[in-house]
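Questions regarding the structure given below will be posed in turn.
The complex appears here without one of its protein chains, the remainder shown in place.
In order of appearance the chains are A and B, and numbering begins at 1 in each one.
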Amino acid sequence: MAGSPEKYKDRKKIQIKINDEDLTVPEGITILESAHEVGVKIPTLCHLDLHDLQLYNKTASCRVCMVELVDGGNQNRNKLVPACVTKAYEGMTIRTDTLRAINARRMAVELLLSNHPNECFTCPKNLECELQALAEELNVREIRWEGERMDYPKDFSSDAIVKDSNKCIYCRRCETGCNEIQTCGILSGIGRGFNAFVGPFANIPMVESSCTYCGQCVQVCPTAALTEVYHVDKVWEALNDPDKHVIVQTAPAIRVALGELFGMEAGTIVTGKMVTALKRMGFDAVFDTDFGADLTIMEEASELIYRIKNNKTLPILTNCCPAWVKFIEHQFPELLHVPSTCKSPHIMFGTIAKTYYAEKNGIDPDNIVVVSIMPCIAKKAEAKRPELTKDEHNNVDIVITTRELGAMIKEAGIEFNSLPDSEFDRPLGETTGASVIFGTAGGVIEAAIRTAYEWMTGETLENVEFEQLRGMEGVRKATVRIGDQDLKIGIASGLGNARVILEEIRDGKADYHAIEIMACPGGCIGGGGQPYHHGNHEIVKKRREAIYEEDRRKKIRKSHENQEILELYREYLGEPFGELAHKLLHTHFEERERI
Amino acid sequence: MKIKSLDELRKIREEHSNQVRLREYGEMAGDKIEILIGMATCGISSGARETLNAFVNALSSEDIDNIKVVPVGCIGYCHSEPTVQVNIPGQKPVLYGNVKENKVRDIIEKHIKGGKPIENLILHVDFERA
Partner (left out) sequence: MASTRTNIMVCCGTGCLASESEKVLKNLEVIAKARGYAEEVQIIKTGCFGFCEQGPIVKVEPDNVFYVRVSPKDAKDIIDEHIIKGRKVERLLYMEPNENERIKKQEDMPFYKKQLRVALKNCGLINPEDVYEYIALGGYEALGKAITKMTRDQVIDTVKRSGLRGRGGGGFPTGLKWEITKKQESDVKFMICNADEGDPGAFMDRSILEGDPHSVLEAMAIGAYAIGADKGIIYIRAEYPLAIARLNTALKQARELGLLGKNIFGTDFSFDINLKYGAGAFVCGEETALINSCEGKRGEPNFKPPYPAEEGYWGHPTCVNNVETFANIPSIIMKGADWFAAMGTERSKGTKVFALAGKINNVGLVEVPMGITLREIIFDIGGGIPKGKKFKAVQTGGPSGGVITEEGLDTPIDYDSLIERGSMMGSGGMIVMDEDDNMVNIAKFYLEFTMDEACGRCGPGRIGTKRLFEMLHKISSGKATMADLDALKQLAYMVKDSSLCGLCQTAPNPVISTMKHFWDEYVALVKDEDHPQGEGRYVPKNKIGMKS
């Protein structure tokens, strides 16, 4: 966080004193924010300020940031205050370095540790854990409190998220995100006093809740109370099974984030190194989900044009995002006719791999294992949906996250940073700029417009970058002129924003033609399966810039110009949105309970 | 019915004041005149109950509320029942005998209001009690 955040810039200036240093700060600023100005770092744990997303966790509950507020007149009236929420006032004097404050901060962590499993070595958050880091930072050397610890069973019920309540430190970041940003209301405080933790209502198994598995809770959890279901071992098993032909596909958002796990600057594009690493790990073929994305555009743009021309339901909603799909199924079952029926890109890819690719290469589809590497936790559950696995050949067999891929590369002993670049395999490896931008909010709709524009007007689109469709706001409305028609576009990222748009549609107040919705704020670059941003949203912004950079580097930037896609239709599928395409590339939704 | 002014509220207060008149509350305790009615068997059979009620009714119809009428046990003068003792704070208690219903008005008018005990009703005994 910068010294004086933007939000205070027009405020009156006041004088305060922190550890004998005088400083001038804007009114309304917190002690925590001010302290940076004088080079004082106050530790925090529950505090989370993702102002780009309007996600503020201000529970002030961990009490790790206690500082001493000095009373000018009477030392006995000094008191400790939490720096994260206490606002500076004229003449305020703060000391962060008194014995009382240091002890309080250290003991706050000591107490948390006294009720925390001692299993750092085997914990999925080992070395990523914020509590662990604090213990080191605050010099905790002993835990004097032997006593009861929370003892709840782990919840492995879902295919996506593991809940280990014993590691819950009750910071409520996940709850704030789940309720205020995603408006799902799945997570909330349960129990009271010592037994309090965060979980779904009445602590029902996650799978029985209306959780969308967006994974934003996992992304902000400081410990390992919420993590993804681990599928690394399944991948190793498949790779070591000589009978299996193991195909891997990587989502667009992976290549701009994976480098972070190897100490690289956020936003470093590592596509080539990633492909090399996957090949060295022993995958039989390394493909790009972008191919599936281009295929999605072919189908979705066709569906959009079909709906416009035939006066069918408008707007069309993109449905690449499985968390968003589950959201509408639970929350707006009356609107299930609105989304596009297209499968999501990686599922389309899996289908093509086990049909077209299998036939073309003479491989028994039963022996093909499709592994998806996704920035996403919900994709794990999506791949298990019955309607997507009904024809015995799971379209996608295993989904692992960016983080799991990083862990596998490390485990394989591959020195990622010094790897040479490689290209994706062919023929399902050719991709376009259009499919790359699927990785960020607004990208899917922009890609669809690039294609729809040319199809509807018959003209060549010169400038493919639609600035009006780009931006970090949660809800964006824009108009794109196509021929003699104005296409009204809505873009929402974050499920709370999606809810706003869906309510407009439900109430008949929306006049959009097409709407893109992504569950994670910022789109897939900010996905629940991405490297932990630890509260620094600048990282997500840099990934976004890298996505657009990758788009600009591409020679082909429109999906319908992808030669391998065109060949696929020519050789196998027939017409976009045609009969076989319908059978293989489209799906349906079902109404779900809201709990 | 809705109360639309302070006066209306006070009217209602008046109307219901009887309901709570007999109750001792905080600041009223202490300076009350007591009228004790002997309510033993002989008293009752001579009409003490009627006398008691006559006092209560008369006092309440005149809105006198610094007086309490208390039934007590046998005062000991069975020959002169009903017996009534009037205790005015600061004065010597006065004991009346043969106080039938029809004497009640007199006692209130002359003794309570006028301050003069009705000599011919007084039972002259030497009080050691108070």
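Annotations
Basically, a contact is a pair of C-beta atoms (placed from the backbone, for glycine too) under 8 Å apart; a residue touches a chain by one contact, two chains touch by 3 or more.
This one's a predicted model, so the numbers in the text were calculated from it and none came from an experiment.
Considering the whole complex, the residue from A:G72, A:G91 or A:G189 that touches the absent chain is A:G189. Which of A:K17, A:R100 or A:K244 touches the hidden chain is settled by the complete complex: it is A:R100. Checked against the full complex, the candidates A:E27, A:D71 or A:E148 give a single residue touching the omitted chain, namely A:E148.
Chain B meets the missing chain through residues 1-6, 9-10, 12-13, 15-20, 22-26, 29, 32, 37-41, 44, 52-53, 55-57, 59-61, 68-73. Considering the complete assembly, chain A touches the hidden chain via residues 58-64, 66, 79-80, 82, 85, 87, 100, 103-104, 107-108, 111-112, 114-115, 144-148, 169-170, 188-189, 191-196.
By our rule, only the chains that are shown with their structure count from here on.
Chain centres here are Cα means. That of chain A falls 88 Å from that of chain B.
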